[in-house]
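Coming up: subunit A.
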Amino acid sequence: MISNVTNTVTTTRTIRFVLAAFIALSAFAFATQISSAEHEPPVSGIVVGVETDDNGNLTRFAVSDSTGTVTTFTIFDGTEYGLENQAGDRWVSTQGEEPSESARRLRDHRERFAPITVVFENGTAFSVVEREQGKLETNLGYLFAVFAVTWALFFAYVLYMGRKQRVLQHEIARLKGKIG
Partner candidate 1 sequence: MMGSLAIIWAIGRKDLLLEIRNKDVVVAVAGFALLVLVIFTFAIDLNQGNAKLVGPGVLWAGIAFAGVTGHNRAFALEVEGSTLEALMLAPISRDLIYLGKALGNFLFIAVAQIIVIPVFAVLFNLVVFRWEMLAIALLTTLGFSAVGTLFAAMSVRVRAREVMLPLLFLPVVTPLLMAAVESTSHMVNGRSWSDMAQWLQLAVAFDVAFIVVSAFIFQHILED
Partner candidate 2 sequence: MLNKVLDLLDPLLILSAALMGVALYLIFIWVPTETNQGAVQRILYFHVPVAWGSMLGIFVVSGSSFMYLWKKTEKWDRLAVASAEVGVIFGGMMLLSGMIWARPVWAVWWTGEAKLTTALILFFIYVAYLMFRAYFPPGAQRQRLAAIIGVIGAVDTPIIYFAANLWSQAHPPLITGPAADAESALGSDLGIVLTASTVAFTFLFIYLVQTRYKIRKSEDDLVELKRAVSTSAMTGAN
């Protein structure tokens, strides 16, 4: 009975190790697949040019980032917009749904020098959103709060278990010394 006590921890270690190695391998494969599908980094800056066709629909626009580099983006029906007017009302739509409104919104941003963020691939914009300069901080505050609070809870629990484990091991060792 007492000799069982010492090797309780190591009984299933080998099986677990094989399992863990297998899962680590599949996770690695998964991760490499992800990195091959990686996006180009998004561009943030102010709108410097908006081009429309004869119907007033947006065809291309240009953004100048903080270093002054100008990038021109083409668009497609699936391009998503999340842009605010001066009053802060957000307009959320896609190019296919409102092809001319996007041109109007971007011109409005150009006149106000309001910065935007563009996610793109091969020069085609996927999403064009308000750069959340002012709001970013408050929003990041919420994000920070989630991680701070929950990780604190998690670490408190791990510490609690660690302490419990140490006390138990100490006590077991003491009693064993008494017997042996």
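Quick notes on this structure:
Definition applied: a contact is a pair of C-beta atoms (placed from the backbone, for glycine too) under 8 Å apart; a residue touches a chain by one contact, two chains touch by 3 or more; residues count from 1.
Here is how the candidates were picked: all candidates are chains of the complex that A comes from, given by their letters.
What you see is a predicted model; the values in this text were computed from it and never measured.
Only one of 1 or 2 makes contact with subunit A in this complex, and that is candidate 2.
Of all residues in subunit A, those touching candidate 2 in their complex are 1-2, 4-5, 8-9, 13, 16-17, 20-21, 23-24, 27, 30-31, 34, 38-39, 42, 80-82, 90, 92, 117, 119, 126-127, 129, 132, 135-136, 138-140, 142-143, 145-147, 149-150, 153-154, 157-158, 161, 164-165, 168-169, 171-172, 175-176, 178-179.
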